[in-house]
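Only one protein chain is missing from this complex, and each of the others stays in its spot.
Chains: A, B and C, in written order; residue numbering restarts at 1 for each.
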Amino acid sequence: MAKTFTYDEVQQHRSAESCWVILYGNVYDVTSFLPSHPGGSKIILQLAGTDATEEYDPIHPPGTLEESLPESAKLGKIDENTLPAEEKSPAEDTKNGQEQEIMSIPECLNLDDIEQAATQKISRKAWGYYYSAGDDLISKTLNNTVYQNILLRPRIFVDCTNCDTSTTFLGHKVSVPFFVSPAAMARLAHPDGEHGIAEACAKYGAMQLISNNASQTPEQVVAGAQPGQVFGWQLYVQTDRKKSEDMLARIQKLPAVKFICLTLDAPVPGKREHDERTKNVASNLPVRSAVMGDGSPSAASTTPEPESSGGVGKALFAGTAPDLTWKTTLPWLAKHTNLPIVLKGLQTHEDAYLASLHAPQVKGIILSNHGGRAADTAPPAVHTLLEIRKYCPSVLDRIEVWVDGGIRRGTDVVKALALGAKGVGLGRAPLFGLGAGGREGVERVLEILKAETETAMRLLGVGRVSELGLRHVNARKVERDVFDGGDGLEGLAERVALKSRL
Amino acid sequence: MAKTFTYDEVQQHRSAESCWVILYGNVYDVTSFLPSHPGGSKIILQLAGTDATEEYDPIHPPGTLEESLPESAKLGKIDENTLPAEEKSPAEDTKNGQEQEIMSIPECLNLDDIEQAATQKISRKAWGYYYSAGDDLISKTLNNTVYQNILLRPRIFVDCTNCDTSTTFLGHKVSVPFFVSPAAMARLAHPDGEHGIAEACAKYGAMQLISNNASQTPEQVVAGAQPGQVFGWQLYVQTDRKKSEDMLARIQKLPAVKFICLTLDAPVPGKREHDERTKNVASNLPVRSAVMGDGSPSAASTTPEPESSGGVGKALFAGTAPDLTWKTTLPWLAKHTNLPIVLKGLQTHEDAYLASLHAPQVKGIILSNHGGRAADTAPPAVHTLLEIRKYCPSVLDRIEVWVDGGIRRGTDVVKALALGAKGVGLGRAPLFGLGAGGREGVERVLEILKAETETAMRLLGVGRVSELGLRHVNARKVERDVFDGGDGLEGLAERVALKSRL
Amino acid sequence: MAKTFTYDEVQQHRSAESCWVILYGNVYDVTSFLPSHPGGSKIILQLAGTDATEEYDPIHPPGTLEESLPESAKLGKIDENTLPAEEKSPAEDTKNGQEQEIMSIPECLNLDDIEQAATQKISRKAWGYYYSAGDDLISKTLNNTVYQNILLRPRIFVDCTNCDTSTTFLGHKVSVPFFVSPAAMARLAHPDGEHGIAEACAKYGAMQLISNNASQTPEQVVAGAQPGQVFGWQLYVQTDRKKSEDMLARIQKLPAVKFICLTLDAPVPGKREHDERTKNVASNLPVRSAVMGDGSPSAASTTPEPESSGGVGKALFAGTAPDLTWKTTLPWLAKHTNLPIVLKGLQTHEDAYLASLHAPQVKGIILSNHGGRAADTAPPAVHTLLEIRKYCPSVLDRIEVWVDGGIRRGTDVVKALALGAKGVGLGRAPLFGLGAGGREGVERVLEILKAETETAMRLLGVGRVSELGLRHVNARKVERDVFDGGDGLEGLAERVALKSRL
Partner (left out) sequence: MAKTFTYDEVQQHRSAESCWVILYGNVYDVTSFLPSHPGGSKIILQLAGTDATEEYDPIHPPGTLEESLPESAKLGKIDENTLPAEEKSPAEDTKNGQEQEIMSIPECLNLDDIEQAATQKISRKAWGYYYSAGDDLISKTLNNTVYQNILLRPRIFVDCTNCDTSTTFLGHKVSVPFFVSPAAMARLAHPDGEHGIAEACAKYGAMQLISNNASQTPEQVVAGAQPGQVFGWQLYVQTDRKKSEDMLARIQKLPAVKFICLTLDAPVPGKREHDERTKNVASNLPVRSAVMGDGSPSAASTTPEPESSGGVGKALFAGTAPDLTWKTTLPWLAKHTNLPIVLKGLQTHEDAYLASLHAPQVKGIILSNHGGRAADTAPPAVHTLLEIRKYCPSVLDRIEVWVDGGIRRGTDVVKALALGAKGVGLGRAPLFGLGAGGREGVERVLEILKAETETAMRLLGVGRVSELGLRHVNARKVERDVFDGGDGLEGLAERVALKSRL
């Protein structure tokens, strides 16, 4: 019979020499695990001696504990009666100043409403994770306003009796031209987690990308997928390539996953101060909180700190490989998966062109600035799309070009498509939908966006996604800010040299 | 003698199986009418068992009841003593937070004052209808700011002793170069309704377009028209063409109506959230509330709802035909009216050019984004006008080009005229005028705008409308945002192909 | 001995049939004068039966009474004991909400401070007059922001030991390159009036233009002028040309007045709503209040009013001739004065070019949109200056080009000069200076602006006004908004035809 410990006993082990934590009613000795924790030892030590379940659970897929710790680490059970009474964080009570009425899901008319409802419901910590972006949020803001600066050009006397929002992604039929971008830690928003998103996607025929760092296992996420339901799986290559190779093998066994999405726009984390400040308020940050958003490592611990500057950041980052290159990474990948590859995080026409030279292994690219979470003042995807049209439009014929970031309206979706995007990714919106109402909230997000997209198409005089073209938009206000070659020669030289750089 | 019912008796009939309503003191059984109601059965069912007069009256022209229901549907009278005491909506009391003094009509110095006064006076529901526009109101806002970004170029040493604001529309003399755009449900603002607008127009020699969905019959609106007073009648083609054909025949008999205005910019409704949210507050929305603004079907019920998503929207929309085309609609129209045609809602130079090829049947076009109520981020009329000047200026010689949307000042009127518009339509302003003070309020709107227009002309050194030209305005700030051909070739190809597409 | 009346007796005469007013302790019968009052009878009738001295005095030069009324109109004296106790307008008490401390003149560091101090000190009525501009104040605002959008280009390694702000206007030496624009009703701000401004100008060697409608006579204004002090006199041509001819003859006798400034940018008044609303608060508007700002007739009574729309406006305007033309006015002027002419209110390069063809009679022009008080959205003077540089730079060589409107800083002065202006006019600033502290306040305005101008010159590396040139400014942000020829051909045609139009 397992030994039972009191809270006071556990509290004696709060150092790097002896570090215990309580998880799911059990007591673990994690001392020997400290050095190998992907997020660094410090974060665990902050929770040492306490019941860390609440912090641990929403961000670790089931099985993580068993994978990480030897059986012997489990010391026994905690006597639940000895645990201190839970205290609700006063910070969370006063989060929104005065009490506001929370909108019900049906009352939410647009994605801003959804975000507002979620903001009122989810924890301050979860909000900090989802809302935050790099530095001064300039790219995050620009991601949205860039769409507002593009005008539509509705045509008249077009029969719009029928309107069909379906399209294909890499040859797979989907009902809507937008998809769910890879987003980690969905269970932080709601217990339905990534699987709840999958169920909502099934209902609306939408594609979903599964984060490398999802809070549920890939098998759990795709469980019960509808016939024809399309998933992609996001890969962050680990320095320990073996780990990534094992995951690729595991994914290969899931027929619902149709491609690998290799994320490239966050080789190091951006600096997300909203996230940071939230941490300062509720200072117990768990391990995997290090992976955020679409799964990139959080900036949390890279913020310089007087004593241990950089140390924790490096530890946190130990897992993710910063040394990917055109020459080495794609060939390695070819050895370990025969699924098509989609590259995520391209922000220049040069890289889009380079990617197109890797067809057919690379079948698509996602233009993305990581939701504004990586380099602040990085260009919105629309800029990169216009750059491609300007300098190397053939890319659009050779591979599929998707965009993400800043989508708030059906008109935004339609504009991206009219400019040449094949698909449009949603990052924060499904997470806020989950926060606002679990699976039902995500369904509302998809329902709103589908209806808005249909309305926009009909008012443009367009019956099918494939009919959308440049003649339906006026992007002049944006075009004048698009990259113009620097000193010209340099840009030219680079384009000439592109192929040789491979 | 008619039977008399108590309120409690009527209250027993609140289902699709047996649905009674009270109108004008009578009790009607509308059960068999439910499926054929243009706005769908749901809206009637919400009012089932109650006195619906207050909701029904302001938006249904007299005679609608008799047209729609057989004699047998009228069951008898209501015992007025049994009706519940009317309750004033608390929402309306607190509409403007604290009590503000309402400006009198003479105190209103400009159209913003008029809107403010009306906002304080009219019901929350009416305000929601009038104020609302698509999505984020970007087009609505842009409609106005685009004029503020155009500069005037006043000339000196010009004799401006005399100033004549008169002009002609389709050959008919009018005293002012602006006109009242088609606007439905005027009686929601004030009992004077569309006829009150007509009387004000008579006083100022202004043209008025009558909405297809006016809250008074066309015969009522034009009753007592002054000699020379000019009207147009707006047509929304119905899926049941016979209904439209009957209306066209009826209009043909009204000599004051000089042309048919075929509205094309709202084949499906835009998404108007202010309208929506108002509905949520005061949840009894009557049938014809489905037609809004210049008469387009409201977005009210197309917003997805968890259970019955789309159902009501489709019902509401059953009446309006979404299948109009250049090839079929104009020939059909030619068979049923010999009045000239003005096409409303053009938003691209391509469509303006196509329209000009249909002269002389088509005598004019109205550049309009439907007051920003259809596709949000659709271009303001000034953009389309500048596009026409840029790509196909001959259109301006072949047909009359009118604009509407965003007019707030006499300088706005003068700018549109200087850029080539023959007439300038007013959408919300007369409705707000009506709300602020009935017929007198509309007169004040016309009086203010006429005085401002005269002042602007004199200060420009212009004595007659026909003297206004490009040299009087500097639109450079706007020109740089005007459509520039997309990828150029595509635009060119389209212009070459335009005629063959007919 | 003069008869003495009680207040009650005077109160009996408050109609168009018998209209008495009290002025300076005397009682006048002004009945027969009513029809010929330049500002219309209505304004007098509003003051009928009362002591109108307070309203009359600050805006009528001494001698006006004697000129306008026959001796017989003076009926006698008022018994001062019978006058009602003066009541301070409660509106004025609460003008600024809570009590603020008023800055002393030395505490005022810049022209905004001066305006703020004056706003706290002067009457609500006077503030309304000075502050107001056309419609939505777009031109007024643009007048200032256009300077902020021009960047300076300071040079280094230039000896700036000495800095000389002096220059010449029409050959007359002045100490500063800015001057006081014609502004009426200075005594509304402070009893020192236009003469107080003249004294301040003497101290700083600044030129002053005297308004046609000054609240002091030209003789009073120039009394005690310093040797070399330079004045211009502003002319509004009267429909009754004889009146203007008499004034020209009278001005010819004042050697300090060196030229005639013919104002052309307000042939009719703009619409000044701040002015209007102030009137509504304090409803006693005196006669000459009709002339405002630099002396143009106020918009006060042209705002449409339910009953008498336009009537008062026309009356008010009866005096000012709206029929001036290139062909007739300058030759007439040549017959009645041999002083050089400066034309004020040019807003296009076409008119600037036309003016230059009239040298040497016309020796200068003032680019001005009347302080934003005439046509709203008229271009700021800087726009017109840049237009001239673009289309007809020779104008700058043939006549002197001055600008006014929007000057708030010495850097603004320097920018205008660098772009080619010979002089820079100040409109509201000296009036606010007068309001803030009489003559001393005006001195502070000139002192601040002179010091700021010197600093800007030194930091640019410029020792003399004549050294300033295009290389010292970067106006690209403004240049892109400058008129670009409309359809080009039209503009070209006009320029070709300009000479023949004379």
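Some observations on this one:
Everything that follows uses one rule, which is that a contact is a pair of C-beta atoms (placed from the backbone, for glycine too) under 8 Å apart; a residue touches a chain by one contact, two chains touch by 3 or more.
Here the structure is a predicted model, which means the values were calculated and not measured.
By the touch rule given at the top, the unshown chain touches A, C in the complete complex. Within the complete assembly, C:471 is the residue of C:241, C:327 or C:471 that touches the hidden chain.
The chain that is not drawn here is touched, among residues A:383, A:409, A:458 or A:471, by A:383. Interface note for the absent chain: among A:84, A:227, A:255 or A:322, the touching residue is A:322. Residues 105-107, 109-110, 148, 150-161, 389, 409, 411, 444, 447-448, 451-452, 455-456, 458-461, 469-471, 473-474, 476-477, 479-480 are the ones on chain C that touch the missing chain. Taking the complete complex into account, residues 135-136, 138, 264-271, 273, 276-277, 280, 299, 302-306, 309-310, 322-326, 329, 343, 345-348, 350-351, 354, 369, 374-379, 383, 480-484, 486-487, 490-491, 494 of chain A touch the chain not shown.
In the analysis below, only the chains that are shown with their structure count from here on.
Under the touch definition stated at the top, chain A and chain B share no contacting partner at all.
Averaged C-alpha coordinates give centres for chain A and chain C that are 63 Å from one another. Among the residues of chain B, those in touch with two or more other chains are 480.
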